[in-house]
Structures are given as structure tokens and as C-alpha cells.
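The complex appears here without one of its protein chains, the remainder shown in place.
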Amino acid sequence: MPALARRPAMSTRREVLYFAVRNRKLVIGLSVVLAFVVIAVVGPFLARYSPNTIGPDVRMAPSAAHWLGTTSFGEDVFSQFVYGLQNTFVVGLLGGGIAASAGMVVGFVSGYRGGWIDEILNMITNVFLVIPTFAVLLIIAAYLTVRGVVVEAVFIGLTSWPWAARAIRAQTFSLGGREFIGIARLSGLSSWRIIFTEIAPNMASYLFMTFILLFGGAILIAATLDFIGLGPTTGGSLGLMMNRAVLWSALQFGMWWWFIPPGVAIMGVVGGLYVMNVGLDEVFNPRLRAM
Amino acid sequence: MSIFKRRRGWAGVGAVAVAAVALLSTGGASAQQTPLAANYPRSQTLYTSGTQYGPPSNWNPMVTGNYATGTIGLLYETLFLYNPLNNQFTPWLAKSGSFTSSTVYTLTLRPGLAWSDGQPLTAADVVYTIDLGQYTAVPYHNIWTYLKSVTEVNTTTVSLAFKSTPNYQEWANFLYTYPILPKHIWQSRSLTDIITGTNPNPIGSGPYLYLAHDQTTMVWQRNPNWWGIKALNLKMAPKYIVDVANQSNNVALSLLLQDQLDLSNNFLPGIASLVGGIGGYPITTYYPKAPYMLSANTAWLVMNLKRTPLNDPVFRRALAFAMDIPAVVRSDYNYIVKGSNPTGMLPTWSQYVDQTLVKSLGFSYNPSKANQMLKSAGYKFGSNGMVETKSGKPINLSLIVPQGWSDWMAGIQILAQGAAKAGIQITPSFPAYNSLVAQRNSGNFDLVINNDQQISNTPWSYYQWMFGLPILKTQSYRNYGRYNNPTAWSLVQQLDRTPVTDTAGMKSAIAKLQQIQLSQMPVIPLWYNGMWAQYNTTTWSNWPSSSTYQTVPTLWRGYPNMGSVYMLAKIKPVKAG
Amino acid sequence: MSLLVDDLHVHYRTLSGDVQAVDGVSFGIADGEIMGLAGESGCGKSTLGNSLIALTGRMRYVAGTVELDGEELPIGVPDKMVPYRFRSVSLIPQYAMSALNPTRKIGKLTTELLRSRHVDPRAVLPEMVRRLELVQLSSDILDRYPIELSGGMKQRTVMVLSTLLNPSLLIADEITSALDVSTQKAVAEMLVEFRTRGFVKSMIVITHDLSILYQIADTIMIMYAGMMAERASANTIVAAPRHPYTKMLIASLPETGVRFDESRLAGIQGRPPSLLGPPRGCRFRERCPVAYERCAEVPPVIEVAPGHLVACWRAG
Partner (left out) sequence: MRSYFSRKLVTYGLTFFVAVTIDWAIPRLMPGNPIQGLIARMTLPPGASQAVTAYYEKVYGLNQPIWHQYLSFWTGLIHGNLGQSIYVVGSPVSSVIAQALPYTLGLLVPAILLGWYAGNKVGAMAARRKVLDNTVLPAGYLLTATPYMWLALLLAWVFGSVLRILPLAGGSTFGMPPSFSWPFIESLLQHWFLPFASLFLVGFGGWAIGMRNVIIYELEADYAHYLEALGAPQRLIRRYAFRNAMLPQITGLALAIGAVVAGALVTEIVFAYPGLGSLVFNAILNSDYFLLQGIFLFIIIGVLIANFVVDVVYVLVDPRTRIGMQGGRT
């Protein structure tokens, strides 16, 4: 073992930070995501038009007056873009958060308790994995007359947790066999306490990375739903922009500014999250660190 | 395990790549040539779309909303045709038909009519078809509310007796709406089969024969033995008609621009900018300028009259003044539709519009006037400037159109923005079609847009839809707003019993109805939906237009028998083939 | 002399700079000698062992020479080391339990490994079967996956595999730490047997476990903070250590001295110095009960008796 192991000065936290700021993937991914966050936050202050106000200039290419051009209705694409971007983050955070929580609860309980509880939860997870949840989402969405971004996020969250549950279960299972868990168990702590004070902190990095993946996943699912026209009925979204661009023949009229920016933003945010995730993996996992 | 063996795998990927490249290179060439040459000669085939939004599966004219494009008109034929553009009835299967007494209508068929299986089409078929209406589930069952009997006088003559004064308007409508069916084939069918069956391999009398269909296309082939070739000296120009079922208008636009469609009866957003050679596309429409399209029906704002504040005629009239229809016409439709007359009467019915009434009671978008009307009627306004009930409760009206009806979806968003300027809060939403139908029919809605009633021979069809009584628990057909006005309803019935030739009588009844309509405002007419028709003139020319001949240019259900069958005879191949 | 190491310097790269993990170590091993290498965690013993066969990612060769059977090993150039590995120098790694590819049958793995080293497996396999029997493994295991073997079986398999080409030098790194006491003993005895039968010429056994070394090693080298502290025959180290560190190490063991892991070493005050920028002079000075001003200078390695080397001013 190298001498480093004995040096307490370099605490794990500092070490993680050290690698974090030097990891190119993490830095690039995070910068891209943050750049879009900035656009989403600052954009509305820069937008000179409200997103759904129809204007006299229709089908205008990007110009000084309309930075990203206008739609067939003369709406300002930039305004729609920034508000849509906001909603994208809301859906991602909320949907990803709900899915991560559900996955954690199921995964922890299943992996820690084992036995018939595990069997039942496993079965439920399998059913959810096999059911084409997207198709179920479609049906639900089609029948909810008034759908907000939040409702959409909740449904996405409630259907996209299974793989996370499965992964967390496996991790919990292997952690559960460790000595310190055994000690905690012997000391008479309740299961929930052990899960939250012993197991979860030991998997914190893993859980965080799971959340990031679910975050990106929720954004993609939402974009897909919106694109089919089953997204939020109140408020705009990036998927809805693409939906309307297609419906109103932006492709045929060459109005690339209507459907390119929303896709770029989704690809950027989700791609940024994914790259960030690999970067984090390298930071948290010493074996993958390149010197 | 083979998946780990490198060579074979790469060979596979390589093969796909080579195939892809080959495809791309040949695709370029053949997409610009005529890819269809092998099957239906392009110069003899008419490609059309716009009616069929699902796979063609049904050739039963009784299944009125779903039969494959052309089932009535190309395959089965009606006794008369009616051309709404010049208000003319043309005898078709019938040679003539008239009231021979106040309650007897005598119908004479053309001689030499035949079914495509060679059997003659006779009075017996007409009697059989009309008799079928005695069953409640047959779509034209309503004729038997005033019809007493139908009898075959001889092979070409049918006599119909009415119970009392005939419902002239409805009867005239029947004569060109429902087709005559072959008794020798249909009489052995069960009622369920007649009502709900698919009628595969149909035997008709019309100018086209069923040839083939698949998931996306319906193919008709010209009937070489059609009676009309001799009797009417009409020859259908296209040997084949291919009707393309598609789900989205943008796809139809692509096909039209690529010369894969000759006649698109789809709503094509932005078409105005392509008509007349802009962009070099050979695309034309009925009118060379706005509104480009004929008007096919009126889009109405239906209000739920059982709900506050929509039960207040003053509020309804104020709402009418808050409808920013010019903005819809401009931004949603780019001027391919026209705003409606305040009476909702289609342009072809303009003679029935009482202009003095329109002057005094008509409306147009005027948000400040709408706002003023509400204020003077005692409505309160909240701190956000939005109207509240007289007792101070916020009002938020939900306006629904079906999911996926993109022009209406955009339209109601524009209307909501316009209404907000008048201080009326409207929230647009888009339930799935069936969900909307359920809400609408059960009276569980605030505002809904409806255009079920198409152009027809008589404004009666509009008024019975507007004022129809009785009000049932489920209103599945008309008067969705549940407007209860027996006076108006008896005026509608009076109109029904006015002979179609009695224009003066019709006008007087209609004027009274318009007085009620404009003052009570049970529904608000918004705009005329266009009779969408875009022609690509690469393969076929001489399309109907304001400068050529006046024929409805669409193959939508119900339109071939309103004259578009003539269009098929009049178009000309650009290249003889 | 089968192995001659002269003034070897190997650094271990870390965030904060180079750790001088092996800082000028010289020693020799005679033919047939088993040398035990012991010391606390982080004293550089594993780095030393690994550097003789394959520098891993973060290790960096700095200076010094290694000579094996009269030939200099190019340990600083990984590509040039390849021909020597397995044939001349071999390794039984710390992680013997997980050293075998889990998805290959052991026989197949061996065949593929031998082929990749241009050795005809047919020529070697019969010998392998014999040696497996020697370590009480049936030849059936060649047809098994690693998962089908117990920990001890895997350990023995790795021992046989690593020494199959009769290397001159075998480095056995902490091979007993994962085993229970009785298995430990058996494994240790097998190592001696391997030497006796000439499967390996000489051996470096790296371990925490002095008692094992006492059983099998001819000589023992104690390392402290990247440098050699003392080297002598096993008996001398245990019975008559001269370096204060060795003395304290031996003293801190229970009578039947098993292992000195971190907790047991609590007997010695303080911690080893950081090797990032180690202090001048004797590195044990800070913890040494008998340190004096002279210790500020690096103590030379003195041969206090034949074969007994000590790096301490007091030893002289």
C-alpha cells in the first residue's frame, strides 16, 4: 500500500474535490448544464415578447428583433425556448427526484429486508420494467384534460423508477453483508435508521449518480410525450415546440430555427448530465482516476 | 458464441453499410423519377388524400362517418346530386322526381341502370333502400317520421306517400345524401351486418369499382360499364384513384410538394404562401387569392347554457364581441378562411341573411365594447381586470377542442388571448376526441367548438342543429348547449315544411330565427372552415376554380354527391398516357 | 546471487507529488533463498515487490539497478520487461482470489496465457497437472471456472500457474492474509516445497505476518518508510534484532506473535513520516526511544555480523 493511505491530512472530501475540479468530463458536463440553467433563469428577463403572444411577423428567420426567429403565428421562438427550458428543468428535477426517491425506497427495503418483501417488490419492479410504461404514460396523458408540467413530472417519476430500484437493491444487498451493518443491526437500530444512517450515506455518490441519470431520462421522456402532443396543456415546453413545428410544417417551409433550438437544448442538457455522470464516476471511484 | 466472433460481425455491419450507401445513391435517382410506373400508370392515376384519417376498412355507406373515401359517390350513388355552389339539383340515378300531389312524390329512374355485377338497378332497389330506414338504427331513419309508404309502381317508377305536409327541406336533403343499395345482395344480410358490417367486395352502381386497399391506401378503378358513360356522356378521367390515408397534414404537404398527391383535401398550414408559384411549386387552389378556399362549414362556439354566466344572453353577446376572429383568420389560417357572418350562414346561403338584422344585432371583435356591455349588465371585475359573476366569484371559462386538431388548438389560444383583452378569462384545453364527445354530449363543459353541420341544400340543417328539441340527458347530435326555446323550434319545423322552391317562405322563417339567434346568441359563429383543396398541376390540370368551372373540389364524405364526381370527369391529364 | 538490487528508487505518484515509496534500497538474494519482506502498511514493501515485475499505473522508476541471474532487468521500461515476466520473474498477487478471469475455465485460461507467451501448452500441461496434484488439487479444476473453486483452491491454483515456467524469482505478495490459520500454514509449506523442488529459484515473501516468515523464510528484511531498516537471517531477526524499530516490532507481538496490523502497532508511539517529503536523517528518529543527535544524518547500512545488515547509528 502506498504511503498516501496513511496520511490523514488529505481527507476523502478534499480528495474528491481535488479530482472533481480536475476532471474534464465533470467540468465540461457541468458547464454545459449550468449554461442552460443560466439561459433558463436569465432568458425570461432578456425575452422581449411573451412566449405565446401572436405577432405580426410570421415565419421570420432569426434576426435582431427575434433572436431565434418567429413561428407560423408570429410568436417569438426565443421566448418560447427560454420558458420551455425552464419547464425542462422542472420536469427533470421533479420527475428525476420522484423516480429516485421511489427507486431508493423500493431498492433499500428490498435489498435490506430481503425475504418475501424482496420477492414481492422484485415482482412489482419486474412488472414495471416489462410493461411498456411509455405507452401507459401515453394513455394517462391522453385522458388528463388539464395537464401541467408538475402533473407530467409526477407521472414520469412514478413510471421510471424500476431500473434504479433494481440497481440500488443490488448495492444495498452487497452493503448489507458488511460488518458495520451487522454491528448496527446488533445494536438494535430500526431498519429505517440503519438504511438512512448507515447504508444511504455509504452509497451517497451512487445515489447521486442514479438521480442524475433519472434526471436526464425524465427530460427525454417528457420531451417525447410533449412531442406527441400529450405534454402539458398549460405552459410551453421544448417538446411542444417541436410538436408544433412539425404540425405546422416547419420542415417543409425550412423553418429550422423552430425545431433545431429545442432539440439542441435537450441534447445539451441531457448530454451534459450524462457526461457529468461519468465524470462523477471517475471522481468517486479511485480506480478510474487517471493521474 | 458467434456474437464474439469478430469477422462475421463486421461483415454483417459492412453489408448493412454497403446496402445503406446503395440505397442512398439509388434513392436519389428514383425518388425523382416516377416510382409508380410499374403499377398504376402515373398519368392515368389520381392521387388524393384528406378524407381518410385511418386505414380504409369499411365500404358500408350506413357507417356514415367511417366508410372509405368514395364509397358514396364513386361506388354507391344517390338519386340526385346537389351542387351548393349554384344551388342546383341534378338528377343522377333518378331521371326526374317531383311532388305529384301535396303528399305524394313520384320518382322516375333512368333506364338502363346496372350494378357492377351486371344486375339491373330498378325501383325495387330504391324501395328496399328507403324501407330500410324504418329500422331505427339506419342513419336516415328520420325520413320515416314524415313518410307513410314507399311503393314500386313499375321497374323505373317509385311512389312515396307522406303522412301530411312533407318535410320538403329534409326530403330534398335525403335525395342527394343517401345512396341506393343493391337489394339482391343486401336483402339476405342481418340487420347487425347492415348497420355495422364492413361490406367487403362491395357491388355498386357508380363510376368506380373497388380495386384494392391496404393500411394506407384505397384504390378505385374506373368502371368501364358505368351507366353514365352513355346516359350522361361523362367519362371519368383517371383510370385509378388512389386515396392516401394519412395522419398528419404536414405529411400530406410533403407528398403534395413532391408530386405524390394531385389533390390534397387536407388542411395545409401555410399553403397560402405556396399558391401561385411561390417557391416554384405547381400548386393551385379554388381562388387565386384569399381566402383561396371555398367555405365548407361554420365553426361555432357552443356555450353550455346551463351554466352561469353562460345562461345570460347579455354575457353571451358580450362574449361574441370578445372573439378575436380576425386574429384567428390572420395568424392561425393565414387568410385561407373567412370570418363568419354574424348569422353563421355560409356564403352560399347569403341570400338568406337578413342584412338589416345583422346591421342592428351583428357583432365583430371589439374588446372594449364587450367589456362595457358586461359592466353595464352589472358584472363585477376582479383586481386582475377579469370579469366576475354578479356576486363576485371569479369566472374562468374552459374552452375545449379535440387533441390533435392543430388549427383549432392554435385558434382557441388566439381566442383566449383576445378575450382576455375584454376581461374574459378563457382557458384552452385539448381533451382526446372521445373525451370531448363525452363532455359535450353530457353537458359537462363550458365552451366547445363544433362544425358538425356541413354545407347543404338548406339552412334548415343549421337551425335544427341550433334549436333542436327535445333536450335529452345525452345530446348526441345537436343543441349541445341545451338551448330550450319551443318558439324557435316550431319555426325550424315550419321551415322544414316550406317547399325548397319557396324562397320567400324560407327567407321569412329564417329571418325570424335569425332575430332569435342574434338577440339570444345560443351559439356564436366564428369562422368558415375552408373546403380544403390544393391541386398539384403536374399530372392533372383543369381543376375546379373560380375561373374554370364551379364544382366542389373535394372527395370528402358527402361531397362527391355534391358534385365533385363531375370534377373527376373534367380534369385532364397533362401528358396523354 | 540470483537477485541483486542496488540503490533502487521507485516513486509513487499522488496528487500532492511523488511519494518516495522505495528510496534507495539495496539487497541481494542467493539462489534458493526465501527472503521475507516485512514492515508496516505503506513502508514500500509492496511497491518494492511490484517494481521488480511490473510497475503499475502510478509507480515510477527513478533510479537503481536490478540484476537477475547476472542480467539487468529493464524494470523502468514496461515493454522490455514483458519477456522476463512469468519466465524469469513471477508474481503471486495479493488478490489471488480474484486474479483469475471469472469467465474462462482454468485450463483454457492457462492455455491461452501460455500460447500468448509462445509456450506450447501441450509441453507444459502435464507438468501443471503434476504440480496441481502436489498442492492437492485434482486436474479436474482445469475444466472448471474460478467461481467453482474455494478461496484456498484459487490461491493454490494461482501459485501453480504463476510458477509454471520455473521463474528465477517469485514474488509472493501477502498471499496468506486472506486465509484462515490452518490454510495459511499449508500454503506457506507449499511455498517451501516449491523452492525445494526447484520450481522457483528464489523467493520474496511480502507479508504482515512475521510468524509465517519465521516458519519459511531464510532471511528477513524489515523496511521502514521506504528504506531498509534491517536484514538478517530469520532467526537473528526474531531472536537478536539490532534496529530499534525491529526490536519494537518484535516486542509488540503477542508471544506466539501472529500479525502486526495497525492496531497492534499502537505499542509504538507516533506514525511513520510522510514520504512526500521525508525528513532528513533517520526516518525512525521521531518515534525512536534511543534517538540522538547523530540520527539527523542518514544512517549507513552496516554489516554488524555476516549477513546481518542494520541501518542505525546505534547499531554500530
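Order as written gives the chain letters A, B and C; numbering starts at 1 within each chain.
Note that in this section a residue touches a chain if its C-beta (ideal position, glycine included) is under 8 Å from a C-beta of that chain, and two chains touch if they have at least 3 such contacts.
What you are looking at is a predicted structure, and each value in this text was computed from that prediction instead of being measured.
S.K.: Which chains here touch the chain that is missing from view?
M.R.: A, B, C
S.K.: Out of C:Val5, C:Cys43 or C:Leu149, which is the one that touches the chain we can't see?
M.R.: The one listed residue touching the chain not shown is C:Leu149.
S.K.: With the full complex in mind, choose from A:Ala61, A:Val136 or A:Ile183 the residue touching the hidden chain.
M.R.: Here the residue in touch with the unshown chain is A:Val136.
S.K.: Have a look at B:Gln119, B:Thr165, B:Ser435 or B:Gln515 and name the one touching the chain we're not showing.
M.R.: Of the candidates B:Gln119, B:Thr165, B:Ser435 or B:Gln515, B:Ser435 is in touch with the missing chain.
S.K.: Among A:Ser63, A:Asn126, A:Ser174 or A:Ser191, which residue is in touch with the absent chain?
M.R.: The one listed residue touching the chain not shown is A:Asn126.
S.K.: Of the listed residues C:Gln20, C:Thr47 or C:Ser90, which contacts the missing chain in the full complex?
M.R.: Checking the options C:Gln20, C:Thr47 or C:Ser90, the one contacting the hidden chain is C:Ser90.
S.K.: One chain isn't shown here. Among B:Asn87, B:Gln119 or B:Thr198, which residue touches it?
M.R.: Selected residue, touching the omitted chain: B:Thr198.
S.K.: Kindly note down the residues of subunit B that lie in touch with the hidden chain.
M.R.: 1, 3-4, 9-10, 12-13, 16, 19-20, 23-24, 26-28, 30-32, 35-36, 38-40, 45, 47, 53-55, 57-58, 60, 63-66, 135-142, 192, 195-198, 212, 214-217, 219, 240, 242, 244, 246-248, 251, 254-255, 258, 260, 403-404, 431-439, 441, 452-453, 468, 472, 476-478
S.K.: Which parts of subunit A face the unshown chain closely enough to count as touching?
M.R.: Subunit A touches the chain not shown through residues 123, 126-127, 129-136, 138-140, 142-143, 163, 216, 220-221, 223-224, 227-228, 239, 242, 245-246, 251-252, 254, 256, 259-260, 262-263, 266-275, 278, 281, 287-288.
S.K.: By the contact definition given up top, give the residues of subunit C that touch the hidden chain.
M.R.: 53-54, 56, 81-87, 90-91, 93, 95, 98-105, 112-113, 116-117, 145, 147-150, 158, 161-162
Just so we're on the same page, only the chains that are shown with their structure count from here on.
S.K.: Would you mind pulling out the distance in Å between where the CA atoms of subunit B average out and where those of subunit C do?
M.R.: It comes to 91 Å between the two C-alpha centres.
S.K.: Averaged over CA atoms, how far is the centre of subunit A from the centre of subunit B? Could you give it in whole Å?
M.R.: For subunit A versus subunit B, the centre distance works out to 45 Å.
S.K.: Which subunit C residues reach two or more other chains?
M.R.: Expected reply: no residues.
S.K.: Any chance you could list the residues of subunit A touching two or more other chains?
M.R.: Where subunit A is concerned, no single residue meets two or more other chains.
S.K.: Which of the residues in subunit B come into contact with subunit A in the complex?
M.R.: Touch list, subunit B to subunit A: 248-250, 253-254, 257, 268-270, 273, 327, 331-332, 334, 400, 403-404, 406, 410, 413-414, 417, 427-432, 435.
S.K.: Going by the contact rule at the top, pick out the subunit A residues touching subunit B in the complex.
M.R.: The touching residues are 52-54, 58-59, 72-74, 142-143, 145-146, 229-230, 233-234, 244, 246-249, 251-253.
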